[in-house]
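Showing chain A:
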Amino acid sequence: MKQVLILGFVLSILLVACAPSSSDQDTEPFVISAIPDQNPEKLQRRFELLADYLMEELDVQVEYIPVTNYAASVTAFRVGDLDMVWFGGLTGVQARLQVDDAQAILQRNIDEEFHSIFIANTDSGITPIEDINGLSQLKGHSFTFGSESSTSGRLMPQYYLSQAGVELSEINGEAGFSGSHNTTIELVEAGSYESGVLNEQVWLSHVESGEVDLNKVQGIWRTPGFYDYHWVIRPDVVERYGEDFIERVTQAFTQLDVNNPDHQEILDLFNAEKFIVTENGNYIEIETIGREIGKIK
Partner candidate 1 sequence: MVGPSGAGKSTLIRLLNGTLFPTSGEVRVLGQRLDKLSAGALRKVQSRIGTIYQQFHLIDNLQVVHNINAGHLAHWSFSRSLISLIRPMDIQTAFNALEQVGIPEKLYERTDRLSGGQQQRVAIARVLVQNPEAILADEPISNLDPGLSKEIMDLLLDLSYRSGKTLISSLHAIEFAKSHYERIIGLRKGRILFDSSTDFITESMINSLYQGRN
Partner candidate 2 sequence: MQKTLGSISVGSVIEIPQRPSFFNRRLMWVIIFIGGLFWALLESGIFQNELINTGGITLGLEFLTASINPELSREFIQLTLKATLTTLAFAVSGLFLSIVFGFFGGVVASETWIKSYTIARNDQDLPIFVRGLWLVLRWILVLFRSVHEVIWALIFVAIIGLDPLSAILAISIPFSAIIAKVFSEIIDETNHEPLNALLNSGVSPTKAFLYGLLPLTFADMLAYGFYRFECAIRAAAVLGIVGVGGLGYQIFLSLQTLKFTEIWTLLFALFLLNGLADLWSSILRRRLGVESRCGGTCIDLEAIQTTRKGVDPSYQDRVVKFSIIFAAVLVPLSFWYINPDFGILISERTSQNMVSVGQSAFPPTFEVFSLGEWIDLSKITLSMSFLAVAFAGVIGLILSFPAANNFLLPGGIFASGREKNAPRLLATALLVLTRGLLLVLRSIPAPIWALILLYVLFPGVLPGALALGIYTLGVLGRLMAEVVENLDERPLLALKAQGAGMGGVFMYGALPPTYPRFISYLLYRWEEIIRATVIVGQVGAGGLGRSLTEQLSSFDNQAVLAILIVFIVITFIVDMISASARKTLRAA
C-alpha cells in the first residue's frame, strides 16, 4: 500500500512539474478583455474576431481572455493580466484610478451619446413618460438595476432617479441587481420586478430580434445621453511593443470601415459604425456621479 501511495505522490509531482508552463513564450501576448455586460457567447465571437484583426494589424500576439465579473475585470487590469479592456463608463474610470497613466483611447460613435432605457411590465400600471420628472411614477413599484457596476444599467439610472426626486427607499422593497441587461428584461417581462432599467442598445436588439414580448414589457423613458463604453489601455504596453504602440492600436481601430466587408463584421458585432478617439477628460461627469453614488472612493 505504501508503495502505491509513494508512487502516486511522485507521479503527481512529476506531472505537475512537467505541465506546460504559460511563461514559456518569448514575447508575452497583448491581452484584451471586456466587461461581461451581455451574453458571453456573443462577446466571445466579437472579441475573437477582433483579436485576429489586431494580430494582423499590429503584428503582435493578441489574446482575448473572457472575464465574467465586472470587478474582476477591473482588478485583473490593475494587476496587469489584461493590457486593454473594453470597459463601461464607470468601470473604465475605476480602472484608470487604480492604474497610473492608464488611458481611455477609443470608443464607438454611439458611446458619446449613450442612453439607458427604463422599462416596465405592462401589468404594473406604469405608463411611458415625457420627461425625467415622470420617473416619480416608479415610487411604490418594485424595480431592478442590472449589474451593480454597470454604467447604463445602474450608475446613470440611479443618478437620474435621484434627479427626479426618487429615493431608492421609496420604491417597493429593495432595488434588485439582476446581474445583467438580459436578465433585467427577463425578470421585468415575467413580472418579478415591475420595472427596471438597462442599456438601450441591448433593449433595441431584443426588440428587433423579437426576443421580447412587447405586450408584457415596454420602454417607458429614454435617458439623456452620456459617455459610456470605451477601450482603456495600460501604459506599460509601450515598453513591450514600442513607443508608438498605442498610436498603432488607435490607428487599427479608427481605420475600421463599414464599407470593407471584413471590417463590417467586426463593427456589426460591436453594433457600431466606426470607432473614434476618446480621452480621459470625457469621463469626468461619470467620475463625479460615481463619487456621489459611492461607486468611486
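Heads up, the rule we're going with is that a residue touches a chain if its C-beta (ideal position, glycine included) is under 8 Å from a C-beta of that chain, and two chains touch if they have at least 3 such contacts; residues count from 1.
The candidate set was assembled so that all candidates are chains of the complex that A comes from, given by their letters.
This one's a predicted model, so the numbers in the text were calculated from it and none came from an experiment.
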Complex member touching chain A, one of 1 or 2: 2
Residues of chain A that touch candidate 2 when the two form their complex: 1, 4-5, 7-9, 11-16, 19-23, 36, 39-41, 65-72, 74-76, 78-82, 94, 98, 121, 123, 142, 144, 148-149, 173-180, 182-183, 186-187, 190-193, 216, 294-297
